[in-house]
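What you see is the complex with one protein chain gone and the rest in place.
Each chain gets a letter, A, B and C, in the order it is written, and its residues are counted from 1.
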Amino acid sequence: MKLGFIGLGHMGRAMATRLLEAGHEVTVYNRSRSKAEALRTRGARVADRVADACEVDAVITMVADDAAIESIVFGADGVLAHLPRGSIHVSSSSISVAMARRLDQAHERSSQGLVAAPVLGRPEAAEAGKLFVLAAGPHGRLVRVEPVFAAIGQRTFEVSDRPELALLVKLSCNFLTASVIEAVGEAMALVEKSGLDPHRYLEIVTSTLFGAPAYKTYGELIAERHFEPAEFAASLGEKDIRLVLEAAESLRVPMPVASLLRDRFLSLLARFGDQLDWSALGGLAARDAGLERR
Amino acid sequence: MKLGFIGLGHMGRAMATRLLEAGHEVTVYNRSRSKAEALRTRGARVADRVADACEVDAVITMVADDAAIESIVFGADGVLAHLPRGSIHVSSSSISVAMARRLDQAHERSSQGLVAAPVLGRPEAAEAGKLFVLAAGPHGRLVRVEPVFAAIGQRTFEVSDRPELALLVKLSCNFLTASVIEAVGEAMALVEKSGLDPHRYLEIVTSTLFGAPAYKTYGELIAERHFEPAEFAASLGEKDIRLVLEAAESLRVPMPVASLLRDRFLSLLARFGDQLDWSALGGLAARDAGLERR
Amino acid sequence: MKLGFIGLGHMGRAMATRLLEAGHEVTVYNRSRSKAEALRTRGARVADRVADACEVDAVITMVADDAAIESIVFGADGVLAHLPRGSIHVSSSSISVAMARRLDQAHERSSQGLVAAPVLGRPEAAEAGKLFVLAAGPHGRLVRVEPVFAAIGQRTFEVSDRPELALLVKLSCNFLTASVIEAVGEAMALVEKSGLDPHRYLEIVTSTLFGAPAYKTYGELIAERHFEPAEFAASLGEKDIRLVLEAAESLRVPMPVASLLRDRFLSLLARFGDQLDWSALGGLAARDAGLERR
Partner (left out) sequence: MKLGFIGLGHMGRAMATRLLEAGHEVTVYNRSRSKAEALRTRGARVADRVADACEVDAVITMVADDAAIESIVFGADGVLAHLPRGSIHVSSSSISVAMARRLDQAHERSSQGLVAAPVLGRPEAAEAGKLFVLAAGPHGRLVRVEPVFAAIGQRTFEVSDRPELALLVKLSCNFLTASVIEAVGEAMALVEKSGLDPHRYLEIVTSTLFGAPAYKTYGELIAERHFEPAEFAASLGEKDIRLVLEAAESLRVPMPVASLLRDRFLSLLARFGDQLDWSALGGLAARDAGLERR
């Protein structure tokens, strides 16, 4: 397919590379051009402006947040103004549910089509084409961009014909993970203050009822107080919990654990700054129990 | 071994049966005698009084709570007064950390030995000898009752030489499970009110990041609103969270998720009574979101 | 002074009437014109468009929320485009801190001046000129609109030279009041379920430590379950708590009581709809304790 790709951070670069390797014709754009140039040797064309990446069958966007998507899509030079009628915008960024709805309506009015396709997985998974793709949009539209998903993911879930629901699922997964981090952090603070070795505790817990990777991965990081460098920054975790709460508020769904997580993230960021991984959330309970300095 | 077994509820009966099948000489006692008589055909001796189950190498207790253990152990007819010097009390009940410590000290003074050995698993696992045993006490003492553990469990974890820490681990596991129930309940209320099918959501979530049994089991129960009959009653869940909080308070460890769970359990019990399974905790978020009648 | 007044709800109408009575020359505008016409007999001029209310020394706005202020101020026909250079916009609406900042910057660029002047008090107080005015902006600018404050309020507090801080104070007052409603509701649920008459309880509490009006007023409403009709709608209470949390998030201040209040308001709205007064928040604890039907 003839594709545009906008946003070449860790995840975006890996995804664009996969698309090039799969034989697609990809024009890439990034705000700081050097990241785009780096893909030229892989066969990418480099766009000078967003508009130059839009003369395609489908343009994939993978940027940081609502503000970034706003500037890329809605500006005079943006996707909305330059994507041909009938072409598709595949939005993979973790944006808000409200923004996904707004994108959908705007593309509809411009006779373009939106597919929301946020992904689950770390950059390593993206490089290996092992992401999970949470795709939402009208079925026929999803079928048309299936080659894109095939290149980047190990499996695609067709969530719904309403694009914004893919975001809801994606954000809820981050909520569930954060709630594991917090609960494990509290349990380990209790255990540690009682005098039991937290590694021993973790071994028991993950050998019995909680064998899932989240418990092992985050439990280990918490036991080791290993919260830097950030793989997924605490500030991004806070943002995603906020987006969950915004969606929940507009639907009038009280989510007390999510509210608690938001306050905990704010406390983490206010007390220890922005450089920490979101797993540091799991170290707050020990701090509040007076267990340590950091 | 020559064993006593006190407390023949679902779990206790299954465990005592396993011990009989393994060839141990077991004298059983239960407050309502009929449950004890039912084991006579399996080869058990039936004790008329607690004291009659104490002329043994080790007596195992598996009762409901601190009050039950208090009456069984500390009365004139109780374990403390009648267990021979040098014999061992294996306490498998989900009692409080403070009670475990009190038992330990009392047995110490009476030249007996306490082993705390709460278990993880449902009655089916107990019948199949597939429990996980969380054993704590001095190493030599644990070795002496290893045949007991071999008969009832698939694996024994030596938690610590301090008996009460086995309780802390056991209670913390129930805390972690309850936090999964609550978090999944909140996520599913959000998803359901947005119009996405909760079964579809659950399939995605458990096929990607949350493959652990707790997510599948409780997610399914929550999606189906299938909260009766109780396998593990909500009131017992509430009790265990309370015991976690008591232990945490005595160690001065704030556990905000545990506090939230306690309030949610109280609301569940106050509004819907005692007959529900603890998975019904996961249905509260939908109720609070105005989603349904029950 | 030559004044414009935009937004003639309960509060706005009372405030505009006070200004007319004080002898000011007031041009009024309201989206539904009939409310504006009703003030003609009091001496008001009626504007056809927002722009027509802006040829003044100062224009006062008293509208529902950020969205209303956005359409009134930033449109082609809006305040920003039509208020003369050097004139003042007195914003009395309960808008967000962020919107106050945005207004301030926009007026600065247009060589106009913003004064934020949210008020404390009910419509009755407004009619009697007994509001408390929380005024913020450069001192000289506040002095210029002092005649406006003198007409509507019993006392003006000069909060700060930064307009948005007046909003922060106003919103925090609503947060403190909501926290009283919730805490009293919890205490009264406890007391009532114990069998003690809640009126008796309330009499004791307000005769000793808690004589402040908020305790008496809301305590009585809670004891009576008297939550309709709404004087201050629960949905507005929810909105103000949300604005507090937004301001707190941007400053990275965790506010766990505010988070809890937000969830409680959402539960109230989701379960019982929009017609209730915000005092109904104080009835939730009794509901969650299984005490009653409504």
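By definition in this document, a contact is a pair of C-beta atoms (placed from the backbone, for glycine too) under 8 Å apart; a residue touches a chain by one contact, two chains touch by 3 or more.
The model shown is predicted, which means the values in this text are computed figures rather than measured ones.
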item: Which of C:H10, C:R225 or C:R252 contacts the chain that the document leaves out; value: C:R252
item: Positions on subunit C contacted by the hidden chain, ascending; value: 97, 120, 132, 134, 155, 157, 159-160, 162, 165, 168-169, 172-173, 175-177, 179-180, 182-184, 186-187, 189-191, 193-196, 200-201, 204-205, 207-215, 244, 247-248, 251-258, 260, 264, 285, 288-290
item: Residues of subunit B (touch criterion as defined above) contacting the omitted chain; value: 242, 248-249, 252-256, 259-260, 262-264, 266-267, 269-270
item: Touch list for subunit A against the chain that is not drawn; value: 256, 266-267, 270-271, 287-290
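In this text, only the chains that are shown with their structure count from here on.
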item: Inter-copy rotation, subunit A to subunit C, in degrees (Cα atoms; steps of 5); value: 180
item: Centre-most chain [mean C-alpha coordinates]; value: A
item: Centre-to-centre distance between subunit C and subunit B (centres being mean Cα positions), rounded to whole Å; value: 52
item: Geometric centre distance via CA averages, subunit C-subunit A, whole Å; value: 38
item: Between subunit B and subunit A, distance of the C-alpha-averaged centres to the nearest whole Å; value: 39
item: Per-residue multi-chain contacts in subunit A, two or more chains; value: 248, 252-256, 260, 264
